[in-house]
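Just one protein chain is left out here, and the rest sit where they should.
Let's look at chain A:
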Amino acid sequence: MMAIFEYAPAPESRDVVDIRPSYGLFVNGEFVDGSGTPFKTVNPATEETLAEVATASSDDVDRAVQAARKAFGVWSALPGAERAKYLFRIARIIQERARELAVLESLDNGKPIRESRDVDVPLVAAHFFYYAGWADKLAYAGFGEPRPLGVAGQVIPWNFPLLMLAWKIAPALACGNTVVLKPAETTPLTALVFADICRQAELPPGVVNIVTGAGETGAAVVGHPDVDKVAFTGSTEVGRIIARAVAGTDKKLTLELGGKAANIVFEDAAVDQAVEGIVNGIFFNQGHVCCAGSRLLVQESVQEEVLESLRRRLSTLRLGDPLDKNTDIGAINSAEQLAKIRSLSDLGESEGAQRWSPACELPDKGFWFPPTVFTGVAQSHSIARAEIFGPVLSVLTFRTPAEAVEKANNTPYGLSAGIWTEKGSRILWMADRLRAGVVWANTFNKFDPASPFGGYKESGYGREGGLHGLEAYLDV
């Protein structure tokens, strides 16, 4: 049936970005060739190749670490107020180039422009502004007279390419460290534009180095003997490898890994807003969110009502061109990730959970997966245990607050949780008992540079953001 009010395509213009055919590494303030075999980065919504990107070999990584080491002397000796000037400048340039960054992020990652424009890029700028403010106040942060660590080796994932870069680079630089950062191989482009922003801000050479490549490049960064600090965001599997590689060295390590967050809806929740929170919890960024609310725990007394509202709401989600300003659900980032989501979803079905997706046509080209809800999920099902990292929600039920806590905590992960209730005392009672680094009450997936973020158990250790985020980059 033809809808009465059909939104016409409203694509954001691509003209604002100028993608070069090939990109090198950013070492010591210069773009240089890499000595590894270059790789291609594609637009996951169309499978079109966007650019060819250099691969950093271990020699290239070594040069980057040497540049960072050399720059560390100059950078760490600068008064905090001077470092702050550079960070404020970077933050302002990010705001000035916000549209370009948002479009490029959507092209390379597949996320809807509404999210890259309204969430990712504003948060990136906010992180730089926030940590710029700390740069001259470190003596008042409660760590005595702290010293920077030295060279930070940072490896970031593809789900929030530029935001994860900001989470890593802003506090490191504010504290006086220099960095060698490796972006994910499927989403290197905004990091390379960020390198250009560093040049535009006239950041001293070597303070920020960007080395592109796959796992081997990351291993070279993490394993380099002259790296003092390793920061990684990504899968628990890779986190374990990194922890092993770092064990026995004096490198300081923070890991931000996977999650299987419970989004807990009580019978007295504000239903319409809880449904929005469920949608935002698992379908934001196609569910490519480590703190995604991938397990919905709904009180049995309101299960039907909540699920009916949820299904109705999901039928209004708009899936398609990530650059269209009205798109809610974009593309899955890579063929590999799509295969993983498919196989875990098929497993969910074969283990006996009921699968549901709204009527939905997927584009012919690119990597797409419809928003999917599994009901009748038990704690023992794979889809209630494994991190799917896609737009797949597992619905479980509970009867009492104590049972909700038990089920929420019954996972090897502990990154985040959500509580939906109109009762303030219950929020506090629950938050005390949930083993999760972040607990959201009547909201989900809200981020703020002033708020620390990090996990319990297999979700990693260390905190990013806020005052706590400074500790990871200071010798305390």
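Convention: a residue touches a chain if its C-beta (ideal position, glycine included) is under 8 Å from a C-beta of that chain, and two chains touch if they have at least 3 such contacts; residues count from 1.
Everything below uses one rule, namely that contacts and distances are computed from a predicted model.
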Identify the UniProt protein name of the omitted chain, choosing among "ATP-binding cassette domain-containing protein", "Succinate--CoA ligase [ADP-forming] subunit alpha", "Deoxyribose-phosphate aldolase" or "Rhodanese domain-containing protein".
"Deoxyribose-phosphate aldolase"
Among A:S235, A:N326 or A:N409, which residue is in contact with the omitted chain in the full complex?
A:N326
Across A:L317, A:L347 or A:V476, the one contacting the chain not displayed is A:L317
Just name the one of A:D62, A:E100 or A:E276 that touches the chain not displayed here.
A:E276
For chain A, which residues reach the chain that was dropped from this view?
1, 3-11, 114, 118, 268-274, 276-277, 312, 315-321, 324-326, 358-363, 422, 442-443
